[in-house]
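Apart from one protein chain that is not included, each protein chain of the complex appears where it belongs.
And then chain A:
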Amino acid sequence: MLFVPVTLCMVVVVATIKSVSFYTEKNGQQLIYTPFTEDTDTVGERLLNSVLNTIIMISVIVVMTIFLVVLYKYRCYKFIHGWLILSSLMMLFWFSFMYLGEVFKTYNLAMDYPTVAMIIWNFGVVGMICIHWKGPLQLQQAYLIAISALMALVFIKYLPEWSAWVILGAISVYDLVAVLCPKGPLRMLVETAQERNEPIFPALIYSSAMIWMVGMANPARHAEPTNQDTGTFCLISAYNPLALTMLRGVKLGLGDFIFYSVLVGKAAATGGDWNTTLACFVAILIGLCLTLLLLAIFKKALPALPISITFGLVFYFSTDNLVRPFMDNLAAHQFYI
C-alpha cells in the first residue's frame, strides 16, 4: 500500500542523515525564505525569529499555490508544464549530483568526472522520461521517492532548527485550511479539475496503482481525478499535502512524502537517539492509516499532513524529553519492561 513507499523514503533520508554528515552540518547558509538567523542571544529572540521565518515561508507557499491555481484556471498549461519540468530537471540533475558527491566524500571513494557525468546523465534522463512521459510504474515510483528524499534532505540541511519545527506545524494547519475550506486554493484546484474531467499534474503525485495518464489533456478514465499542490524548488519551495483515493489505488502527493521525511530526518539528525526516530516513524504511519481510513469514509480529497505531522511532532517532543531518559536508565541497568 502506501506504507512501503513512505517507509522507503523515510529510510533513505534517515540512512543519509546518519551516514553523510554534510546534511547535518550547519554552515550558516540559509534559504532566502528563512532570512532570520537563529544564532541569537536569547531564547525569546530565537523563538521570534523562527516564527517570522515560518510566516515568510508559509506566505511564499500560499502565494505560489494561488499563482498555480490561477494559472490552472486560465488554462496556462504550457507554463505549468514548463515549470514542473524545470523543477524536476533541477532535482534529478543538480541535487542528485550534489548527493552523489557527498556520498563519495563520506566514503572516501575516488571518482572521475566523465563517469559521474555519465551516471548523472543517465539517471536524470531516465527520470525525466519516467516522470513526465511513460515508464514502468515501479521505476516511476522509485524516481518519485528519490526526488522526495532529495528535497527532504535539502530542507533538513537548510532550515534552521526551531524554524523547521514551527514550519512543520504551520504547514499542516495550512494544508487543513487549503484543502477543506470552500475557498481554499487546493480545494478550488480539485474542483476545477473535476469540472474539466482532467487529471492534475501527473508529475508530482505518487500513485500506487496503474492506469496512467499521459499528459493533462487526457480525458480521465476515472471518476475523481487526483489532486495535489506543486511548486518548484529552485526558487520556491515545493509542498504538497493531499491524499485522494481513486477507484483503484491510492494517490499521495509528493509534498506529503517530503514533509514526513523532513520530520523523521530531523528527529534522526538532532540528538542521535534512535528511539525518537522510531517513535516518529510509527506516529507518521499511524497518522497515514487514520488519514486513509477517513479517506475511505468520506471519499473526497483530504489533507494528508495534519494528522501525521501532529502525531509526529507530539511523539518527537515527548519521546525526546520523557522516554529517552527513561529508556536510557533502563538500558544502563539492563531492566526489561
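By definition in this document, a contact is a pair of C-beta atoms (placed from the backbone, for glycine too) under 8 Å apart; a residue touches a chain by one contact, two chains touch by 3 or more; residues count from 1.
Keep in mind that, in the parts below, contacts and distances are computed from a predicted model.
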| item | value |
| --- | --- |
| UniProt protein name of the chain not shown, from "Gamma-secretase subunit APH-1", "Phenylalanine--tRNA ligase alpha subunit", "WD repeat-containing protein 46" or "DNA replication complex GINS protein PSF3" | "Gamma-secretase subunit APH-1" |
| Sole contact to the chain not displayed, among A:M118, A:C181 or A:L322 | A:L322 |
| Hidden partner chain, residues of chain A it touches | 1, 3, 272-275, 278-279, 282-283, 285-286, 289, 315, 318-319, 321-323, 325-331, 333-337 |
